[in-house]
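One chain of protein is taken out of this complex; the other chains stay put.
The letters A and B name the chains in turn, as written, and every chain counts its residues from 1.
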Amino acid sequence: MRVFNEIAVVTVICIKSIPQRFWASLSTVVAVGLVVTVLLAFLAMAAGFQQTLRGTGAKDMAILMRAGAQAELNSGVSRDQARLIEEAPGVLKGPDGKPLVSPELYVIVDAVKKSALPDDGNMKKAPKSNVTLRGLGPAGIAVRPGLKIVEGRRFTPGTNELMVGRALQKDFVGMNLGDTVKLGNASWVVVGVFELDGSVFESELWADTPVVQDLFHRQNVFQSIRARLTSPDALLALKDYAANDPQLKLDVTTEADYYAQQASRTSDLIQKLGWPLAIAMAFGALAGALNTMYSSVAARAQEIATLRCIGFSGTSSFLGTLAESLVLSLAGGILGALVTWAAFDGLTASTLSGTTFSQIVFTFRLTPAVALQGVILALIVGFVGGFFPAWRAARIPIVEAYGTP
Amino acid sequence: MSDLYLLWRNLFRRKLRTFLMMLAIFVAFVIYGVLGSINYAFEHGVDSVADNRLVVTNKITFIQPMPFAYVNKIAAVKGVKNVTYASWFGGYYQDPRNQIGTYAVDPESYMRVYRDDLRIDPEAHDTFIHDRTTMLVGEAVAKKYGWKAGDRIPLNSNIFTNKADGSHTWELTVAGIAYAAKEASNTNFILFQHENFNESKTFGKDTVGWITLETDSATVNDKVAAAIDDLFANSTAETNTQSEKAFGKAFLAQLGNIALIITLVVGAAFATILMIVGNTMVMAVRERTKEIAVLKTLGFPSWRIWRQVLGESVLLALLGGVPGLAVAALLVTLLAKGVSGAIPGLALTLPVTALGVGFMVLLGLITGFVPAWTALRLNIVTALGRL
């Protein structure tokens, strides 16, 4: 027990002495905090992006595209193929007895991000971004049970009416209820705003398939078929069915898998940018921590030597000094997490997804797991930054106690 | 001995501390150098593009095709010199993940418009123009897969179907390698004949993805662009004509606000060292209060001591920052090779370097300011404890 008492005494002395080096200690805390903020901002971006895409896929929703197409944009599916899928096994039927199958059109159109709008508000000069315009079949809404119309109503089939995803509406110019949107040379009216579990679909524009086909000269062709399955296991039956029909040269996956694969690519990239940057910066912060701690040990040299003289062990000086460093870096880590939370959590951003080739709007998410990674990085900096000075503290010769001031 | 010697001795009085400061500054300038170069490439990479080149795309979006007939109509517009066109093929080799930017082009006009950007062996050039089944392979692609002239390569499309056999594969012979005429240009591409493409695909016949043209001079760009867009106004496929530069910039902007992200990260890195170095300089100067008082007693004027302290912090910033920029230059060179020209013009350029050195001096002045001020105002009598 004596050892613990010793350590406790030295630790208290060390930590109580922090205010004596207020500015040096503060600079370490802030430096560590900045490093953690940079790391967490990137990780929160990656987590937010991943959450958006992960939230998109339902496990009991099959997506069928032309074999090898990889993405809806590249795919082409015929009306006949869509009909064959309606008869496929494993496909859930709606209350009206019709199969829940939606052949969908995928067109990319231009829109202007609010952040890209020039100061003079001139839309013509603003750089444009790719946005998905999805043509939905008659069952398009029925296959997506999570859909919530939060403003207005559904589009009326056969008209130039649009439904706008919530995320898109927030991030882009002129997408509010009642606004007229010009896509190509046709004008559309926004009649509804929808939410769908914070998924990628909320970054899309939805309209009636025949109207989109007509205005974009895409008669009789679709990009994908969405089919609601009786259960996630029914995917196999559907796959077999497609494989056995030479007319159905289609790739069959669940929507969950399709979007998860996209999610990992981009969020991997973001993490691959964030970690090296944070680690490089951590070396800078480490330099600061080492300096602060060495000066702390130098300032307390006589104190430590006096304790050693009384009979305290070198170990207690070592651990006490290390504790001081860890306290400072922990404060930095928490500061960084709080700053990230205040400045970035909930912030929306959008980027061009490589596979969908259109903008995906996502929200930064500082999850506890992400925040923990930042705090761990801070503690590593604190540990290394405290270790060497602590080593020096443990080896201060006892004669220093008599040293001249 | 000179003031510089004094300054040097003071700077390295505590070697470990100075080394740690230099490390922190070094890291910050490596980050600045690399990110600054990327940012510069994004902002100015398209600057090397000829000023008088315009791109015509479908107004809906640039991936929507236009009727082939537009090519000749555009060629007839006043002020238009050379016209060429291209279509996106969605090419990959063997595995769908091995994507290659593959363009179906009209060889003769394409070579004319891009004469200053590409360097092609005359023989390869001739083969490519005359043999419909050939392709020109960018240097980066040729290196990656080890292709050389004469190789027959099955190239896949993730969009189109080959009429000949219903597959997604086109077999093409390598006519030769296309090199970048300008440094750090993207050579991760394949060019093949549009005629071949048009006749063998199952859908989207007689359309082109985009049309590129040269105007008589950059001054008529706006007029020509307006004339072209007017020409197709209210047709089934309206057009959007803009300079190739603007087109490139708009595309990069779609990735997100890269400049903002970079500014924030570099800002955080600089703020970190500002804290650390500034504080340490204060500490370092406080430690030698008495020595400064002695110098003053000896008759050193205040401004000279002030200059010494500021010189010390500026020198420290330069000693950490210059190697940082040097390492950044190396990393950027490696990175430019690694992404095989996907970020054209990626290099540690003179403006980025000059700004970096400016930041070093600024950092030195800011971190040295408080301690220098303390030194300047130091009262000899109190500092020497002689009351």
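Following the convention adopted for this analysis, contacts are C-beta pairs under 8 Å (C-beta built on N, C-alpha and C of every residue); 3 or more make two chains touch, one makes a residue touch a chain.
As a convention for this text, contacts and distances are computed from a predicted model.
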Identity of the absent chain, which is to be given by its UniProt protein name, from "ABC transporter", "Putative ABC transport system ATP-binding protein", "Alkylhydroperoxidase/carboxymuconolactone decarboxylase family protein" or "Acyl-protein synthetase, LuxE": "Putative ABC transport system ATP-binding protein"
Among shown chains, those touching the left-out chain: B
Among B:R9, B:K223 or B:K337, the residue in touch with the chain that has been omitted: B:R9
Where the unshown chain meets chain B, residue by residue: 1-3, 5-6, 9-10, 13, 290-291, 294-303, 380-381, 384, 386-387
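By our rule, only the chains that are shown with their structure count from here on.
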Touching residues on chain A, where the partner in the complex is chain B: 23-24, 26-28, 30-31, 34-35, 37-38, 41, 68-71, 73-74, 76, 107-110, 115-116, 127-130, 183-185, 216-217, 221, 277, 280-281, 283-285, 287-288, 290-291, 294-295, 349-352, 357, 359
Interface residues, chain B side, partner chain A - complex: 16-17, 20-21, 23-25, 27-28, 30-31, 58-61, 63-64, 90, 96, 156, 158-159, 168, 203, 234-236, 238, 246, 249-250, 253-257, 264-265, 268-269, 271-273, 275-276, 278-280, 282-283
